[in-house]
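Encoded as C-alpha cells, here's the structure I'll be asking about.
Every protein chain but one is kept in place in this view of the complex.
Coming up: chain A.
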Amino acid sequence: MADKDPSDVSTNQANNPLTRKLNKILETRLDNDKDMLEALKALSTIFTENNLRSRRNLRSDIEKRSLAINEEFLQSFQAVKEQLDSVYSDVKEMNECCQDMTNRLKAAKDQTHDLISQTTTLHAESQKLQMKSQVADAFLNKFQLKSEEAKIIRGTRDGALHPEFFNALARVKQIHSDCKFLLRTNQQTAGLEIMESMALHQESAYERLYRWTQNECRALTGDSPDISPVLCNAMKALLDRPVLFKYSIDEFGTARRSAVVRGFIDALTRGGPGGTPRPIELHSHDPLRYVGDMMAWLHQATASEKEYLQSLLKNCEVQESQIEDVLGHITEGVCRPFKVRVEQVLLSEQDAVTLYKLDNLLKFYHNTIRQIVNNEAALLSTLTEIQDLSHRMFFNSLTCNANKLLDRVELPPPDLGPTSSLTQTLQLLRDVLACHDASVVPIDDKKQDFKQILSCVVDPLLQMCSVSASRLNSIDMAAYMINGIYLMQSTLALYEFTDTRLEMLQAQIEAHVDTLISEQASFVLTRVGLSTIYGIVENHQPSQGPLSGIQGMDPITVKSAMNKFDSYLASPDSLTLPQCSLILSALVRDNAKRRAVDLICQAYKQMYEAIYNPTNEYKEPQSIVPRTPDQVVKLLS
C-alpha cells in the first residue's frame, strides 16, 4: 500500500525501525495509559532523588522492594492459611457430623417406614370407620326412636298424653313401615328386629292411647261434651286399630247415652231456670203439648248428639252409617222413659180427635227423626211402635164409636131427620178431618188415612141408618135414608180425597129418591082414581079389543077420574106426600118433586094418547081428556 502512494515521501522513512520506535514513543499518549500513570505515581513515592545513582539502582531497588513486599505478603498469607486450615478442619468435622446424621436419619427413616405405612393404613381405616359411624347414625336416626320419643310413647304414670305423642306415634309407624325396605336389602335381621321393636312400641302406644281416650270419653257426660282437638286426634290415630276405635266410640256413646237420658229427665221434671220454661211434665194433662214437647226435645237432642259425634270424628274418615249406628246407641237410652210416658198418654186417651192429632204428631216426628238416625236406631223403632199404637188407638176409638152406634140404634125421629147419634158422629168426623187438614204429614199418608177413616165412620153410619129405618114403611124409609145420607154427603164434600165416597153416597140417594118419586106419582094417581086406569092402559094388548070396552075403562069412569085429576092440577101441592116435604135438602126435595111430576106427566100422556087412539073407540075423547099433555106439563111445572 505504501509503494502505491506516490505522494508519501515519508513511507521510506517510516520503514526505518528507529523511526518507527520513535514514532511509537511519540505517539504514546501517556495521559491515556492509566496503568502507566499509576506505576509512575507509585514510583515517584520511592524515587525521591533523581540522580544517576539512584537511576542506576532503580531496578534493584525496585526488585528489593518487590521482594520485601512479597515476603510481607507471604507472611500475611501464612496466617490466612493457618486460619483456613482451622476452618477446613472444622468444616470437615461438620461434614462428618452431617454424614453421621444423614446416616442416622437414613437408618431412622428405614426404621419408620413401616410405621408410616402402618399409620396410613390405620388412617384409611379410621376414615372408613368414621363413614360407617355416620351411616350408622343416619340409620339409627331413621330406624330408631330418640330417647325422648320413646319416653313420650311410654308416657307418664298419670296417663296424661304428651302433646308430641301423636308425632312420636307417627314416627314409630313410619319406622315400622320403612323396615320393609330393609327387608328387601340384605339387612333383613336388622329389619326384622327393628320391626319387632317398633311393633312393641306401637302396641304399647295404642294401648295407652286407648286407655286415655276411653277415660276421656267416659267423662263426656255433660250437657254438651267438651270434645278437645286432642281427643279428635286420638280418634283419628285409633282408626288404625279398628277394635280399639270401636271400643272408644262405644265408650263415647255410652257416656252420651246416659247424658241424654239425664237431660231428658231434667227437661221433664225440672224445666228451665226458675222453672221457665216449665218442666215438660207439668203439661202432662195436655196430651198434645206433652208429647209434642217431648218429641221436640228428642229431636233437638238427637240433632245435637249427631253434631257432637261428627265433631269427635271430624278428623276420621268414617262412614255415615257408622255415625248413625253410634247415634242409634246414644239415643237408645231415652226410648224407654219416653215410650212409657207416651204409651200412658195414648192408653188413657179416649177422644178420637186428640188421638188422631197425636197420631199425626207422632207421624211427623217419625219423619223428622228418620232424617237424622237410621232405620236400625231404637229411637226410630220406638217411634214406629208408638205411632203404631197411636194409629191403633185412634181407629179403635173410631170403631168403638161405630160399635156404639150399632149397639144402641136410635129410632128415627118423627120428622125423619137425622138421629142425634148421626149428627154427633158426623161432628166427630168433621173434627177428625179438620185436624187432618192441619196435619203436618205428607199427602200420601193423608190419603191412606182418609180411606180408612171414612170406611171406619161412614160404613157403620150407613149400616146404622138402615137398621134404624128397617121398621119404617118404604116412603118413610126413603125420606129418612135420603136425609141421613145427604148429611153424610154434605159433610164429606168439604174435604179432599172423598170423591169416590161422595159418588157412592150420591148413588144411594138416587136410589131412595127413585123409590120416593114413584111412590109420590102413584099416590097422586091413586088419589085421583087414575091408578087402575093407568094400570090397564099400561098393560093393554090389542088382542084385548078396544080399551073403551074393557071393564072400568068406560068413558064415564075415565072422565070422572080425569076431572079429579084436573082439580089436582089446580092445586098440585095438596097431594104432595108429607115425607117429600120432610126432605131436608131443598135441592133433593125439588129434584124429587120435579121427577115425580115428570112421572105423572108421562103417565098422563100415555093415557091421553090411548084415549085419543081411534082403535080404542072413545067417542069425543076431548071431552074425556080436555087437556093436552103439554098443558098438563105447563100446569105442573
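Convention: a residue touches a chain if its C-beta (ideal position, glycine included) is under 8 Å from a C-beta of that chain, and two chains touch if they have at least 3 such contacts; residues count from 1.
Here is the rule we go by: contacts and distances are computed from a predicted model.
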item: Chain not displayed: protein name in its UniProt record ("Ras-related protein Rab-14", "Queuine tRNA-ribosyltransferase catalytic subunit 1", "Vacuolar protein sorting-associated protein 45" or "Putative E3 ubiquitin ligase"); value: "Ras-related protein Rab-14"
item: From A:Leu183, A:Ala296 or A:Val318, residue that would touch the chain that is not displayed; value: A:Ala296
item: Candidates A:Leu288, A:Leu462, A:Leu599 or A:Val633 - the one touching the absent chain; value: A:Leu288
item: Of A:Asp266, A:Glu385, A:Asp566 or A:Glu609, the residue in touch with the unshown chain; value: A:Asp266
item: Identified contact with the non-displayed chain, of A:Pro277, A:Gly535 or A:Pro626; value: A:Pro277
item: Absent-chain contact - pick from A:Thr19, A:Gln144, A:Thr254 or A:Thr368; value: A:Thr368
item: Interface with the undisplayed chain - residues on chain A; value: 163, 215, 218-219, 221-224, 226-230, 258-259, 261-267, 269-274, 276-277, 280, 288-289, 292-293, 295-297, 299-300, 303-304, 307, 311, 333, 336-337, 340, 357, 361, 364, 368, 437-440
